[in-house]
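Note that this complex is displayed minus one protein chain, with the remaining chains in position.
For clarity, chains are labelled A and B in written order, and residue numbers in each chain start from 1.
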Amino acid sequence: MEILQNIRFVDIIEILGTFAFAISGIRLASAKQFDLFGAFVVGFVTAIGGGTVRDIFLDVTPFWMLNTVYLWCSLAALIFVMIFRKHLVSLNNTFFLFDSIGLGLFVVVGVEKTIFMDFEPWVAITMGVITGTVGGILRDIFINEIPLVFRKDIYALACVAGGVVFTVMYSVNANMFLTETMTAATVIAIRLLAVKFHWHMPIVKGE
Amino acid sequence: MEILQNIRFVDIIEILGTFAFAISGIRLASAKQFDLFGAFVVGFVTAIGGGTVRDIFLDVTPFWMLNTVYLWCSLAALIFVMIFRKHLVSLNNTFFLFDSIGLGLFVVVGVEKTIFMDFEPWVAITMGVITGTVGGILRDIFINEIPLVFRKDIYALACVAGGVVFTVMYSVNANMFLTETMTAATVIAIRLLAVKFHWHMPIVKGE
Partner (left out) sequence: MEILQNIRFVDIIEILGTFAFAISGIRLASAKQFDLFGAFVVGFVTAIGGGTVRDIFLDVTPFWMLNTVYLWCSLAALIFVMIFRKHLVSLNNTFFLFDSIGLGLFVVVGVEKTIFMDFEPWVAITMGVITGTVGGILRDIFINEIPLVFRKDIYALACVAGGVVFTVMYSVNANMFLTETMTAATVIAIRLLAVKFHWHMPIVKGE
């Protein structure tokens, strides 16, 4: 019973995260005059790109090929953007919150899946970062921009911190639900604080 | 005997399609002053990129690693472009026809390979779209442009329609050769009609 509730809660978060990631891809695509199909693909790839690259590195079937929910989420995001396009700006804070929660969950999924396959902790942390960031990197390559994650915000560092929390708690056999929650909370907290207080990584100075 | 003819016919179409896809990559690369190697790589990747990503998602060896014909086709396309470069524009309609026929075949191959591996129909349709479109997406990323398929023509929708035809006919146990032919015909017809009548997907309006 408790497990069932846990699964449902994670499912809802995953759907929210997928939806928020897809929204970010579709909005940026629409700003570049993409057509319906293009915007849908960019939204879908933003949502599933990170987990796909992770699954290929882990040599398992990409997760979205086993469940239609990610495709439907991306389609729902497309319809949502088309209907509410004039009101999207006023929802920016909501999207940002979903996006951060989704990021937290993506990191948990990425780290957990990898560590359960008996890779070393640093590989698991790397896969957490990949799960969280590669979708956005592909999105920015598709719209022909330099990936935002390379230039702005403490996005990737939040993923690393979450990955460290997970692997440390896992190594001391902490309760799994607590481990997952603390990992996601770490990612979300750092992400929210970084944006609120304008934390940035230092720029690497050129020659 | 009938099977033999069928195989040979498909082989010829696959060679024509590979050739046409490679030509499109090489022409766009040459417009950006790529050198011989660069133009060859862009042509080759345009021709094999979609099937390669599909095969990686399906966890099988990329098809072009098992047969040299795709490499030779791309090399032939390079030599062809170099020799006939002043006459290529007058062949545009021929290339477009080859390209459309190739697209039809690529969709058939992508859907069929996936459905024979017992994935669900929607995964097969998705792999058909990936087989048909990813080569062109990679081509446009290499030449540093926004992928054309995201902004123009009914390219991807033709692949989706073909995939639906295949999976529906397959589910009712239709004759396989008929299923393949109808699938390719659907893709080719939609592609030709879309270009002739300037059908486009609607642009997603920005905020």
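The rule is simple: a contact is a pair of C-beta atoms (placed from the backbone, for glycine too) under 8 Å apart; a residue touches a chain by one contact, two chains touch by 3 or more.
What you are looking at is a predicted structure, and each value in this text was computed from that prediction instead of being measured.
The chain that is not drawn here is touched, among residues B:A31, B:M117 or B:L193, by B:A31. When you scan B:V41, B:C73 or B:V187 for touch with the missing chain, the hit is B:V41. Contact with the chain that does not appear here is found for just one residue of A:L66, A:V123 or A:V164, A:V123. Residues of chain A in touch with the missing chain: 56-57, 59, 119, 122-123, 126, 137, 141, 144-147, 149-152, 156-157, 200-207.
Against the chain not shown here, chain B presents residues 26-27, 29-39, 41-42, 52, 56, 59, 61-62, 65, 68, 71, 78, 81-82, 85-86, 88-89, 141-144.
Note that only the chains that are shown with their structure count from here on.
In whole angstrom, the spacing between the mean C-alpha positions of chain A and chain B is 31.
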